[in-house]
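Every protein chain but one is kept in place in this view of the complex.
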Amino acid sequence: MSFLTIDPQPRVLVQGITGHAGLLHSKLCLEYGTNIVAGATPGKGGQYVHTNIPVFNSVAEACRETAPTVSLILVPAPFATDAIYEAIDAKIPLIVCITEGIPVQDMLRIKSVLKGTQTRLIGPNCPGILAPHRYKIGIMPGAIFKPGSVGLVSRSGTLMFEAAWQLSTLGYGQSMAIGIGGDPINGTSYQDVLRYFNEDPATEGIVLIGEIGGISEEQAADYIRQSVRKPVVAFIAGQTLPSNQRMGHAGAIIEGNKGTAAHKIETLKAAGVYIAPTITDIGETYAQAIQNIK
Amino acid sequence: MSFLTIDPQPRVLVQGITGHAGLLHSKLCLEYGTNIVAGATPGKGGQYVHTNIPVFNSVAEACRETAPTVSLILVPAPFATDAIYEAIDAKIPLIVCITEGIPVQDMLRIKSVLKGTQTRLIGPNCPGILAPHRYKIGIMPGAIFKPGSVGLVSRSGTLMFEAAWQLSTLGYGQSMAIGIGGDPINGTSYQDVLRYFNEDPATEGIVLIGEIGGISEEQAADYIRQSVRKPVVAFIAGQTLPSNQRMGHAGAIIEGNKGTAAHKIETLKAAGVYIAPTITDIGETYAQAIQNIK
Amino acid sequence: MNLHEYQAKALLESFQILIPSGVCIQEATPENLATVKGTFKNHAQVAVKAQIHAGGRGKGHFKENGKSGVQLVSGDCLEKAITSMLHNTLVTKQTGEEGQKVNAVYVTEVFHYTKAFYLSICIDRAHQCPVVIASRQGGVDIETVAATHPDQIIRIPINPSIGLCHFQARAIANCFQLTGSAYTHCIQTILNLYKAFVALDATLIEINPLVLSDQQQIVALDSKVQIDDNALFRTSISPSLVPIQSPTPTSTKEAPSSIIRLDGNIACLSNGAGLCMATLDLLHQLGGQASCFIDLGDSASEQKIDSILDLVLTDSQSKGVLINVFGGTFPCDILAQRLIQKIQQHRPTKSIQVRLEGNKSEEARELLKTAPVPFMDDLQQAIQNLLRSVSL
Partner (left out) sequence: MNLHEYQAKALLESFQILIPSGVCIQEATPENLATVKGTFKNHAQVAVKAQIHAGGRGKGHFKENGKSGVQLVSGDCLEKAITSMLHNTLVTKQTGEEGQKVNAVYVTEVFHYTKAFYLSICIDRAHQCPVVIASRQGGVDIETVAATHPDQIIRIPINPSIGLCHFQARAIANCFQLTGSAYTHCIQTILNLYKAFVALDATLIEINPLVLSDQQQIVALDSKVQIDDNALFRTSISPSLVPIQSPTPTSTKEAPSSIIRLDGNIACLSNGAGLCMATLDLLHQLGGQASCFIDLGDSASEQKIDSILDLVLTDSQSKGVLINVFGGTFPCDILAQRLIQKIQQHRPTKSIQVRLEGNKSEEARELLKTAPVPFMDDLQQAIQNLLRSVSL
């Protein structure tokens, strides 16, 4: 992902650009300033959308003709797994998959295939990534983001928007906002993003938005404790809900008492993370954290 | 594989030790001086073979109790794929699979799984590896090998024996003999072994035994031209036979005129390799090659 | 998607996993009762089991008659047992006080066995792979075993590119301390179970207990199967297996615009699972209790918004309504517009607080200026207003 730092304006391919979501969001991304170089939809090759964006039948053709460095996937769920494999096969360095509803066993296989490649997948079921006033590769409302030095990462889309809005309102712009997605298995973990923010010279502090279920916040806490030397603020949603119980006894055996909001908050605190107690305190908590180190 | 250089006496597990081939060859390996620490056969756990070699029900148990660094697989073909996966799962650094007759599609999957691991597979359908007067992890006749500085690598078992016998007879002992096996898809390529010999300080020259079919000798030639700085002698069997035609037109399209003995010899020559014209000239050709550089 | 016991067993049977014989009844018609009696005419006793999406049925009771959700009866009492369950409401440790309506009853043979094991396959999120969990202590609360005898539980991570290997199935059969034909049949059963897990796009298959029969065969005595909702578009499950009563939702993640019922008096309307949960958290932290919470999702249609507003504005359990939406793709102005119209239509007496931000929120603010509901900038303030008027 480090190429995001050095590439000020990635070349973006939109898979599914001719669909409803594809047309809408590629237009919004263009308006935000994103350099969309091509679209791909099977059977629609030869068309142009948004005046001059060429559409290709396949990702391979789009790559040959336009050399994209990022693929934004906006295809419906039943076709998204294939779209991801197509982008991996074309050796696109970064895939941002917005699509919600990819079967979890597909994601297991995708993860296992990604291991042997140079491709990074962000998502699925995520709002995408945004570098304020530079580019938006996703579906977030661009207006709430401002340029600055906060690295923002979230599983939830709307909570990422909420956090960005609070930060921007208080004058804390963002270096980059990355939605990793809410699915049980996703391409990029908190830890991957934290590593990027930790090394990114444009990032001074980090805001991590989590929620109950799974143990990815606990894994993030481990990494923060060991490696992150920038202030981190976290908010965990679902504090008054029972932990996700979908996996029944078997899940409980695997995850134990991890996965509850209390356990996540405790682990993050122990790793030196500032905790925003409620949803309305995210901006304020960051303000305090960043004052502390100055 | 580099740990073979630093580990003078690997700890060997024999999978399938209680079968006919397992009992016979583990005994011969022991007699040669190999440090066999355990055997594994499902359902035979608790027994001992060859007086004091413990047998376990699973590789995992054998690893817990005896910490082997190499697994020698001598199980029948229908069970060999599972045996390889079991050894990979137990994170054994080196697997030497003697078994002949593993389905090629199993090997494709095994190769794809090996990519994400630290395990190296030698074989299948190979005679194994032998370090003269130190250890034998395979089924070769130990008496024909002598200690020395020739790195010997071969797809064919009997041709490896023939080459070792000629070399030993002429006084050129071997640093290590490695049989990579004759199957279309195998765990370790010539190139992998050449890299090892090229870096191994105990190896002064290399003898490569090839045969018609596939393009692995051509790939080896590429690597030799680019990277190997020790004299290499090669012999290619099947010079008067047509190239392997099993794959019909499709195979011809993929491999073109590669695969013939003539093409292999030409490519190897162009890479600076000394060619033994007939089977009886391997030792003599090596003698000339090694004289040349001295 | 949760499946009922009888549905799960029918699926497992199609993957060559042995199950006790059983018949499912959804109506106590004379024909159905005759079928059941015929099937079990040589059995001194049968088990009658209420089909709900919760555990603890044996120790649970029916609101209507106090009877248990699992009854062992002789042929004479079969009809009575069935009618004591069908269309009544079963309360167990896991259903909560409201219980679950029973729309199907499963009658099975009383199966004799010599040993009981635990076996499940689920997704390990931390290691990002399927995992098989097995214990030779089955038929009991496995979480207790995990806590008290962790050494009696084995977990086998599966490489999804290879699937479950024979050596892994052997490790489980060894854990169960089986030998001979039981060992072989157990391995085959485990391999079949993993095939079912993949083919059905399951997120969980739990067999508790998995038993060893007198004939040294491995039989799935009870089973729980969850299918990935995201895979239903391709899962070849007969439509008849789709649950006849909706499962208890425990997550807002899986079904956009799902409605979760709770015990309080404030209806919460939000978009996105994270924002829903965070809003609920804040409501609770400020002393409120939600009557329900509804996830509008990312791109609700006007029709859907209307039906949700109808529900919320007319709901008798809700004294107040809290709307907290952060528009990404979702346009706040449409919501404001529909809200204004629905308030005019229903003229609700409840207190309503609205906080909208993001996409088209300025337009929404303009629209709401003329409406009887205030547009709030501050969520805390909105909730406090609401709590004040609800407590009046």
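Every chain is named by a letter (A, B and C) in the order it is written, and numbering of its residues begins at 1.
What we mean here is this: a residue touches a chain if its C-beta (ideal position, glycine included) is under 8 Å from a C-beta of that chain, and two chains touch if they have at least 3 such contacts.
No experiment lies behind these values; they were computed from the predicted model shown.
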Can you say which of A:Val59, A:Ala163 or A:Val193 touches the chain missing from this structure?
A:Val59
Return the single residue from B:Thr117, B:Ser149 or B:Gln219 that touches the missing chain.
B:Gln219
Touch assignment to the omitted chain, from A:Pro42, A:Gly173 or A:Pro277, lands on A:Pro42
Sole contact to the chain not displayed, among C:Gln26, C:Thr39, C:Ser161 or C:Gln384:
C:Ser161
Which of these touches the unseen chain: B:Gly101, B:Gly171 or B:Gly272?
B:Gly101
Residue list for chain A contacting the dropped chain reads 42-43, 57-60, 79, 82-83, 85-86, 89, 109, 112-113
Touching the hidden chain in the full complex, which residues of chain B are there? Just list them.
24-25, 77-78, 100-106, 108-109, 111-113, 127, 139-141, 144, 154-159, 161-162, 165, 182, 184-185, 209, 211-216, 219, 235, 237-242, 244-255, 277-280
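Basically, only the chains that are shown with their structure count from here on.
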When you draw the chains as points and link the ones that touch, which shape shows up: line, ring, star, complete, or other?
complete
Which chain is the middle one, judged by CA centres?
A
Per contact tally, chains sharing the most pairs are A-C
Measure off the straight-line distance from the CA centroid of chain B to the CA centroid of chain C, and report it in whole Å.
54
Taking each chain's centre as the mean position of its Cα atoms, how many Å separate chain A from chain B?
46
Using the touch definition from the top, which residues of chain C touch two or more other chains?
159, 161
Residues within chain B bordering two or more other chains
112
